[in-house]
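To start, I am sharing the structure in question, which I have written as structure tokens.
Every protein chain of the complex appears in place save one, which is left out.
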Amino acid sequence: MLSMIRTLWYVLLHMFHKRVTVQYPEEKPYLAPRYRGRIILSLDPDGGERCVACYLCAAACPVDCIALQATEDATGRRYPEFFRINFSRCIFCGFCEEACPTYAIQLTPDFEMSEYQRPNLVYEKKDLLINGPGKYPGYNFWRVSGVQIGGKDKGEAEHEGRPVDLHSLLP
Amino acid sequence: MTSPYPIVAIIGILVVALTLAAGLIWVERRLLALWQDRYGPNRVGPFGLLQVLADMIKIFFKEDWIPPFADKVVFIVAPAVIVVTVLMSFAVLPIAPGIIISDLNVGLLFVLGMSSLGVYSVVLAGWSSDNKYALLGGLRAAAQMMSYEVFMGLALMGVVLLAGSFNLTEIVAAQRHVWFVVPQFLGFILFLIAGVAETRRLPFDLPEAESELIAGFHSEYSGMKFGMFFVGEYLGVILISCLITILFFGGWLGPVLPPVVWFLIKMMFFICFFILLRAALPRPRFDQLMSWGWKVMLPLALANLLVTGAVALAWRS
Amino acid sequence: MATVYVDNRAYEMDGEQNLLQGCLQLGMDLPYFCWHPAMGSVGACRQCAVKQFKDEKDQHGRIVMACMTPAAEGTRISIRDPEAVEFRKAIIEGLMINHPHDCPVCDEGGECHLQDMTVMTGHNYRRYTFEKRTFRNQYLGPFLNHEMNRCIQCYRCVRFYREYAGGNDFNAFALRNIVFFGRDRDGVLENEFAGNLVEVCPTGVFTDATLKRHYTRKWDLRMAPSICVHCGLGCNITAAERYGMLRRLVNRYHGEVNGYFLCDRGRFGYEFVNSERRIRQPLLEGKAVSKEDALTRLRELASGSVIGIGSPRASLESNFALRSLVGENRFYAGISGAESRLWKLMLAILRDGPARTPSLRETEACDAVFILGEDVTNISPRMALSLRQSVRRQPMEIVEQLHIPEWMDHAVREAVQEKKGPLFIASVSATRLDDIAAHTYRAAPDDLARLGFAVAHALNSDAPEPAGLPESVRALAGKIAGALKAAKHPLIVSGPSLAGAAIIQAAANIAWALPGTKLAFTAPEANSTGLAMMEAPAFDAAQADAADTVIILENDLARRFPASEMEQFLARFRHVVVLEYLENATTAKAELVLPAATFAEAAGSLVNNEGRVQRFFPALAPSPPVQESWRWLGSWNEFDDLAAALASAMPQLAAVTQAAPSASFRMTGAKVPREPHRYSGRTAMLANISVHEPKPPADPNSPLAFSMEGSPDQPPGALQPFFWTPGWNSIQAVNKFQEEIAGALRQGDPGVRILEGGGSNPGFFDVIPAAFEPRADEWLLVPLYHIFGSEELSRYAPAVSQLAPHAYVALNPRDAEKFGDEVELLGQRVPLTKVAEIPPGVAGVPAGVPPFAGFGFPMWSKIARLP
Partner (left out) sequence: MTATATLNAVEALRRRYGADIAGQQTADGVPTCWCPRARIHEMLAYLKDGIDAPYKMLYDLTAIDERMRLKHGAVQSDFTVVYHLFSFERNAYIRIKTALQADALSVDTITDLWPAANWYEREVWDMFGIRFSGHPHLERILMPRSWVGHPLRKEHPARATEMGPFQLSPQKEEAEQELLRFRPEEWGMQRGSEDTDFIFLNIGPQHPGTHGVLRIVLQLDGEEIVDCVPEIGFHHRGAEKMGERQSWHTYIPYTDRVDYLGGVMNNLAYLTAVEKLAGITVPPRGQVIRVMLSELFRIISHLVWYGTFAQDVGQMSPVFYTFNDRERAFAMIEAICGARMHPNWFRIGGVAADLPRGWDGMFRDFIRYFPPRLAEYDREVLRNRIFQARTKGIGTITKDLAIEWGMTGSGLRACGFEWDFRKKQPYSGYEQFEFDIPTATHGDCYDRAVVRVEEMRQSLRIIEQCVNHMPDGPYKSDHPLATPPVKDRTMHDIETLITHFLSVSWGPVMPAGEALGAIEATKGNNGYYLVSDGSTVSYRTRIRTPSFPHMQMLPLLCRGRMVPDLLAVLGAMDFVLADIDR
């Protein structure tokens, strides 16, 4: 009997505890910066599309929900002709972000993407691109890579020397 | 008895009891939440009060489904029985001086009788559903009622002895000096336990035992028929709370405030207590419940009766 | 065989080989760069370092290059030795110093030998923090991209380009440690095999420029074993698809046919499949109709009086389906009468005569070659690459005497110097093999034949002798005969390109005159040999066959007839039905056009010039209503039924059923997956159409599945869709699929040979043409072949068409003096080119190039001077 009263008493005491319910949607839950939610594509610090269509995210995706096609602009800068994520299959594992060699694809602290129709969960590039570098400011793949593109000549990338003058070489 | 007053009282008490019962849906959910660090329903209307209305509307519009394998007539009658029997009991409850429908001189016996009838509802529901879970629930209910009815009545006999009457108004009146909870503390505890068992609420909700029998006797019920079981249960809670108030806590008696208010305060206190029980306690096993009933409660009730009788005899003589 | 101890375990290796090859053959992983199975070892990259021990007591050992060390009996080496491991790691670290941070944007990524080897050595964190040296890239033409910074100086490219393929416009330019591989200035690489640099280069310096326009990683490609359709050699290729489009071709190793290399026409000609001119809908009177309507119409027409015209570029099965539909007697081969007669002749020579056609691998082993009348590089290009290797055979005797193993490439070349075996070329004009020829002879076709007869006579006096041969030619014939006689494996190469029966007969006479001589004929179209073996009359004969309807299978008659004759021919029929993949002059005349599947979308069998029946399989599931021609024409549901019907109807082609395992073939109950197991994007690629991932297309016609699921085991070679093994993601993985390295594929090379030669000499041909006499006002127009342009389908590939010539007429400079820069020929105005090698009285016209594509050369014609 005593144990019953003890149980009752401690349960009763919870009247004075703080409520833990989050009054969603007026009140938003705290999401850690690392939270793996909605996937976005980000921009370079110089405003160009960061994605170089290397296909690593697609390959790393365990559920194969990323499809894209690479293409190039006239200056040789590579970018995705289309980039599609089927969020109805995505498991938000974050492997795409981890696989991305340019910080283009990122998972963000946003989970509010429910839809009534499954086809609406298929995001194209226009739905994914954000206007900024996201979580990783400062990194510009093209400034590291040796490929020549518009605005960056050979020898202008990170740790690159000036191009060799071929006339100085002997056959 | 010749004035139109009884009609008014009947309607008044019906309305109040049913409103309370309905309101209890909200009260219980809010209180449970309170003790579970949550808010409970707080979206529909102020403080979520209209949740009750929403639930009622929902329940009214639900499909009135009778399983094809069920015994139809009994299936329909069963939920009605519980509401009717509990409501009948309200007829003899003295809420406050003058607020009573029928001041029977065997009021207490009438209440006990009605509650005994109530078990038919559960048993019939369990039987007519033609479902193994419901059947087991019905069986449990019958056994549980049988065991707890006995000492429930016996536990109250001490009060009757002290008051010298089965008339509930007189029982209240007899507590003018001291509430019966003091002399009849054991009786109060026994009645409380029996009362919980009678209403089939946690920790004595064996007939429905959600984690075991899913919903037991009313597994197959839905819509308004399910709603009637629901309302019946809450009416039962109110009834038992009222009885505790009347039998052990001096009914409407109390200083300053009007009697009705006193009655309601006391009643609400016990309703809350019922809900706290539900929030806090685990459910004993069916055979444990039975053996406590027969092996502990019944002897205690008898002992209580014996001692009270002896004391009362000694007092009078 | 020699016993070699690797990490203290005994293995059997081929003692003639080096340790690297021995280890790789045993399935061990040992990294390398500069070694190439077809080009031997030079020990340049230092990557295959292993520890060698004197004996079991030797604890210290010394580091040697496995590729430079013979797998001699009792050799003890260690691959796992920590010092060797460190050494290899250090080499990679050195190579990485200058390698750009490019993988994500490099087309080699994911099938890059350098990536594989880096991971294999385990070097994964950089220590070097100074600058990388850089280069500017060169424009190398429409086929290849150049990204010089990625180079690791393995020298494979120059070795292949200069030494193996005989190019000279590409070189290594060096100063100190700076080496640049490229041309002396921007420009199209001249060599016809430059495309192989894509596979030869272990990293991304040379990449496929056509792939880049629709780039896809290897793991995302759906691939199928296929056969090149751009000439009749039957090179094995891997066709690769993504998003319903043919993305690229790579070489599919075949021990006997193409080995490790393809020609650029074969490699880059594939884009016709994606052409804008593709016919995607049935067309009735020029309007798109449904498949059902088209079939109804076809059935109506077929039930009437109908003849069929087959095609030398359609599969045996499609030709057979047409033959079955119209009836054996009303089926005509889709080639001109003249060509048909040549093929009958060649077939008779090969089937009944004693000479055997060598495979390309055997060709490489021939040590004296006489090319009679053919410009091999431009007609059957891959054969030219083999012939180029054959001139190394005779000098190898020196190497053998010096006891230098053949794989020790630099030592071999040092010993051989510029010595070459005998290769003689008799042709109407210059050829791309002239640089390795011991002697070249230019003459009009008849004179070429006369030289041939003379050689035959010189070898065997029973053979007839041409009368009135000039002394110089007689001397040459004697020299050639002498060289052939002295050789262990003499070879005669000829073919139908000059449409001269005499040339072919002369070639046969030579081959028969010297027993043991091999005889190779070029074949211009993918199934020329196969069609000839069906023994149908040429369609000229159909002139006599009165019919209402003609059904033309995958054949542009404008390439067989001059335009006016073609119109006349077609006008004889009330209904013209054409099955075709690309819009052309014939489809323009058709009442009903049925969209046919290309090689990339269909299964079928082709017979190559050596009589090898090979099967190709679809890489793309044809998108309806496009379907295989045989499906339009017949009611066969499954390919195997069709092949069986063909085999029973034509016993000479019965081997068609053995060209590849039947559709019921399974490996441990599973099909062969066309997609690598890491194929990605399945659940998203079609999600814009439906979020429900569809079931992959079924393929009831083959044991291959349009799926990533199936057996990971190695299937028989004919079914091998791509080469990949764990850790070997590049095409170098092929080492793991061969019985022995550079030998046959495991479970045998694909295809079945049905022409083996070996008959007795049926008697020499004795009709010798008279010597050529130039005419005063007419020129003998002869076809000049172009690797890019003369072949029909590759012309529709954008990259190839960039290099295709426009119509011209080529004259000896002396003859050309009469004319200005342009002349009128056959009613067309064309530019005039002076070519010194063209004999007087002969005019060269580009073969297969409009507007002269349909004319039957050689022919006499006037050339009119333009005012």
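Lettered A, B and C in written order, each chain numbered from 1.
One rule holds in what follows: a residue touches a chain if its C-beta (ideal position, glycine included) is under 8 Å from a C-beta of that chain, and two chains touch if they have at least 3 such contacts.
Values in this document were obtained by computation on a predicted structure and should not be read as measured data.
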{"item": "Left-out chain, listing which of the shown chains it touches", "value": "A, B, C"}
{"item": "Contact with the hidden chain (one of A:P45, A:G76, A:G94 or A:P119)", "value": "A:G94"}
{"item": "Identified contact with the non-displayed chain, of B:V52, B:L136, B:I171 or B:M228", "value": "B:L136"}
{"item": "Selected residue (touches chain absent from view) among C:A302, C:A670 or C:A771", "value": "C:A670"}
{"item": "Candidates C:K51, C:R88, C:H123 or C:R631 - the one touching the absent chain", "value": "C:H123"}
{"item": "Subunit C residues touching the omitted chain (full complex)", "value": "92-93, 96, 99-104, 109-110, 114-116, 118-119, 122-126, 217, 219, 666-670, 677-678, 682, 692-696, 707, 709, 711-713, 725-727, 729"}
{"item": "Subunit A residues touching the omitted chain (full complex)", "value": "1, 3-4, 6-7, 10-11, 14, 20, 30-36, 55-56, 59-62, 91-95, 98-99, 101, 103, 107, 139, 141, 144, 158"}
{"item": "Residues of subunit B in contact with the chain not shown", "value": "32, 35-38, 132-133, 136, 139-140, 202-203, 205, 209-214, 278-288"}
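One rule holds for everything that comes next: only the chains that are shown with their structure count from here on.
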{"item": "Whole-Å separation of chain centres (CA-atom averages), subunit A against subunit B", "value": "59"}
{"item": "Where subunit A and subunit C are represented by their mean Cα positions, the distance between them in whole Å", "value": "45"}
{"item": "Centroid spacing, where centroids are CA-atom means, of subunit B and subunit C in whole angstrom", "value": "94"}
{"item": "List of subunit B residues in touch with subunit A within their complex", "value": "34-39, 276-277, 279-281"}
{"item": "Subunit A-touching residues of subunit C, taken from the complex the two chains share", "value": "100-106, 109-110, 129-137, 147, 149-150, 171-175, 178-180, 182, 184, 212, 214-217, 219-220, 243, 678-685, 687-688, 690-691"}
{"item": "Of subunit A, residues touching subunit B in the complex", "value": "4, 7-8, 10-12, 14-15, 17-21, 23"}
